[in-house]
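Take a look at the structure below.
Omission of a single protein chain aside, the complex is shown with its protein chains in their original locations.
== chain A ==
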Amino acid sequence: MSGILAQGALTAPHGFLSPTGVEIAFVLVGIATLAAAVMTVTTQQLVHAALWLVVALGGLAVEYLLLTAEFIAWVQVLIYVGSIVVLLLFGLMLTKAPIGRSPDADSGNRWAALTVAVAAAGTLVWVVVDAFRTSWIDLDGPAQGSTKVSGEILFRHWVLPFEALSVLLLAALVGAIVLSRKSAPDDAPADAAAPRETESR
């Protein structure tokens, strides 16, 4: 790894004051993403929080594209923006969230939360900047996250975790159905349903 770093340092001089185009694009999209995330956690309208979350997740997909992780970017768009935000919106509607402004969206400990978050951000930014001050990502060469590369590594080296993950998704699906099934008002339908379940087994 140090050889790669030394080689990168020899071939291309880097500097803070001469950002490349990719870096400028990354910073601009990052500012938009961060602003959308801050709006998500501070807005008083619950549905708007979900819509700002779409902007934040889409911005992160663009960041993945800029990091040449193309397949991750499209998976992010498909799963996060496509399904998770829709699930969250369904959850907001099913819990009868107020449409307009709801002044009690933030709890009473928001100043303590702000203190904790700012302290954590300051500490982590200091540590990260101090640690990776002289590290550069080499984005040249073939894309490291194209669909071909991702498929090859996923089905050559990561097959067993992939299959275990599918079992976990199945278990989560069954668990969600069991949790959201309405309990019987009295015992008669439960008794009627019990023999059928045993028969189907």
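Heads up, the rule we're going with is that a contact is a pair of C-beta atoms (placed from the backbone, for glycine too) under 8 Å apart; a residue touches a chain by one contact, two chains touch by 3 or more; residues count from 1.
Just so we're on the same page, contacts and distances are computed from a predicted model.
Engineer: When you check the chain that is not on display against UniProt, which of "Putative alpha-E superfamily protein", "TonB-dependent Receptor Plug Domain", "NADH-quinone oxidoreductase subunit K" or "Iron ABC transporter substrate-binding protein" does it turn out to be?
Structural biologist: "NADH-quinone oxidoreductase subunit K"
Engineer: Which chain A residues touch the hidden chain?
Structural biologist: Chain A touches the missing chain through residues 1, 4, 14, 16, 19-20, 22-23, 26-27, 30, 33-34, 37-38, 40-41, 46, 49-50, 53, 56-57, 60, 63-64, 66-69, 71-72, 75-76, 79-80, 83-84, 87-88, 90-92, 94-95, 97, 104-110, 112-114, 116-118, 120-121, 124-125, 128-129, 132-133, 135-139, 144-145, 149-150, 153-154, 157-158, 161-162, 165, 168-169, 172-173, 175-177, 179-180, 182.
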